[in-house]
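Only one protein chain is missing from this complex, and each of the others stays in its spot.
Now for chain A:
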Amino acid sequence: MTAATYLDRLRPAGASLRAMALLLLLLAAFFISTRGFSSILLLDNIRQAAPLGVVVAGQALVLMMGRLDLSVGATASMANIVLCSIFNSDMANLVPAVAATLAAGTLVGLANGIMSTKLRIPAFLATLASSLIIAGLVVFFTNGSPRGAVPPAFRVITEGWLFGVAPYSALIWLVLLVALLLLVHFTMLGRKMILSGANVVAARHSGIPSDGLIILSFVLCSVLASIGGILLSAITGMASIGVGNNFTLDSIAAAVIGGALFAGGVFLPLGAMAGALILFFVQSLLYVLALPPAAKFIVQGLIIILALALANLKQERSQ
């Protein structure tokens, strides 16, 4: 394979560019309203959007396989509880706390993946059921009143800025996105994943073990949801029930804005990033306008409908 073909794969897709254009418009409106551009303010918003952004990357990966994960919110909430209860405000527990959180996420992903492939349960129902089970387990083990917090030193990952210019959480988000970009578009494993997402029958006939790849995508998604939960815990600082529940619909809405298709076969890291930022800015706008929290749900739903309607319209035009 020549260098040109590799470079070609780095060229962003049209859907990603449209999402970026929308983001730039939104940013322009935002900075006009705050009277003047401020890179600090922009980076600070990116810092706060990072937990959602990481979860969106995972959701986009599962969508690429033609599946849907409705358990990312419950998984992120669980990550918050596991992390805080093992940390118990002591930095000495760093390794066991993070390891246990990621291990729990891996287990959720394995269960989701096995249910959706080997047991032939439609993914959205399997993950809906597992979100119910996870939420039940969390409340059962904590008796409804979770205890524990992350130590102040750990909160550096969302509060700290590298050399005072780049927030750590934004860097973590960027590194994960680049890693996924390399995995999907530049490794044989990733090419097989995207092929079996685009056409599972063709992939099977080509001898690609699509079941294993689907399980892998669910595991990666749940691990990313756990990382999202870890970043969120570093922002909130303490354990509380259901802290990440909004991630489920938020991640779907953001992935769809970023050009993800429910039919599968598409993975756009740049689009997923832009989608997460757009959703975050829209939600901060709702907050600034002092709308009731209920408006968030309405906007979430309408954004999903609008993004998909536009995508369908464009598809019909091109045919």
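Note that a contact is a pair of C-beta atoms (placed from the backbone, for glycine too) under 8 Å apart; a residue touches a chain by one contact, two chains touch by 3 or more; residues count from 1.
Operating definition for what follows: contacts and distances are computed from a predicted model.
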Per UniProt, the name of the complex member that is left out, chosen from "Small RNA 2'-O-methyltransferase", "Methylaspartate mutase sigma subunit", "NADH-quinone oxidoreductase subunit K" or "Autoinducer 2 import system permease protein LsrD": "Autoinducer 2 import system permease protein LsrD"
Residue among A:Leu22, A:Leu42, A:Ala100 or A:Ala129 that touches the chain left out of view: A:Ala129
Option from A:Leu42, A:Leu110, A:Val139 or A:Leu285 whose C-beta touches the chain left out: A:Val139
Touch residues of chain A, complete complex, unshown partner: 66-68, 115, 119-126, 128-130, 132-133, 135-137, 139-140, 200, 249, 252, 262, 292-302, 304-305, 308-309, 312
